[in-house]
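Just dropping this structure here.
The complex is shown incomplete by one protein chain, all other protein chains being positioned as in the whole.
After this line comes chain A, so read on.
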Amino acid sequence: MTEMLSSLYGQPDSQGPAGPSALGCGSGKSRVTLSQNMGPMRFPHQMVDEGGPIRKPAAMNEPFYMLQELPMENELTGDTNLITHYNLEHAYNKFCGKKVKEKLSNFLPELPGMIDSPSIQDNSSMRSLIEKPPVCNNSFSPLSGAMLTGFRLHTGPLPEQYRLMHIQPQKKKNKHKHKHHRPQDPLPPETPSDSDHKKKKKKKDDDPDRKKKKKDKKKKKNRRSPDQPGMTGAQPSSSSLR
């Protein structure tokens, strides 16, 4: 310790100001240079003029070292309710008080087509329109007679793959009727081709159930009356007709 002090004060031909390792201080900016020829101690931040006084003139000689002015106060802080401040109570009650429906078709009920499905599926996303805007002219000009010849179509219905474009999903009007059957299953969108298959499938599903029930009834009848001729098991009754 005394060696450190002597190295600081007792050597005018010193290597220069004591390094941070001798003093045990940190960064260079806050380092206090000590030498015999130095005047009264001044702190580095006092010597730097940063536009405004860092310390108040009245406090210059006070024991406070880094007393700074308080920051300017804002009238609007997180302490106030910003929703009432910006008159958004009505909007808040409208959107957060009531239940907002999830689907886009609830927001745009009159818009035709399948709008609830993700637009990436049919490459009609708005994001792609923003990222890659289509290259076109600045003006819209009506089609001339020659241009309209390109729109001469073949007669007849569209192929099945293109028929889905104008079909809208079914709305859940008959929900109350289906409650006792399947309350949790949503009604899927039906197409003319799919509805026929589904009706056929329903009939097929019903038929094996009916067949099973008929078989069970037959078995019960056979068990009750085993003495009846021509009614034993699965044997055909053709023998009785001889």
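FYI, contacts are C-beta pairs under 8 Å (C-beta built on N, C-alpha and C of every residue); 3 or more make two chains touch, one makes a residue touch a chain; residues count from 1.
FYI, contacts and distances are computed from a predicted model.
Chemist: One chain isn't displayed here; going by UniProt, is it "SOSS complex subunit B2", "M-phase phosphoprotein 6", "Protein YIPF" or "Mediator of RNA polymerase II transcription subunit 10"?
Modeler: So, among "SOSS complex subunit B2", "M-phase phosphoprotein 6", "Protein YIPF" or "Mediator of RNA polymerase II transcription subunit 10", the name matching the hidden chain's UniProt entry is "Mediator of RNA polymerase II transcription subunit 10".
Chemist: Suppose we count only contacts with the excluded chain; which residues of chain A make the list?
Modeler: Spelled out for chain A, the touching residues are 56, 58-59, 62-64, 67, 69-70, 73, 77-79, 81-83, 88, 91-92, 95-96, 100-104, 106-107, 110-112, 115-120, 125-127, 130, 140-143, 148, 151-158, 163, 165-166.
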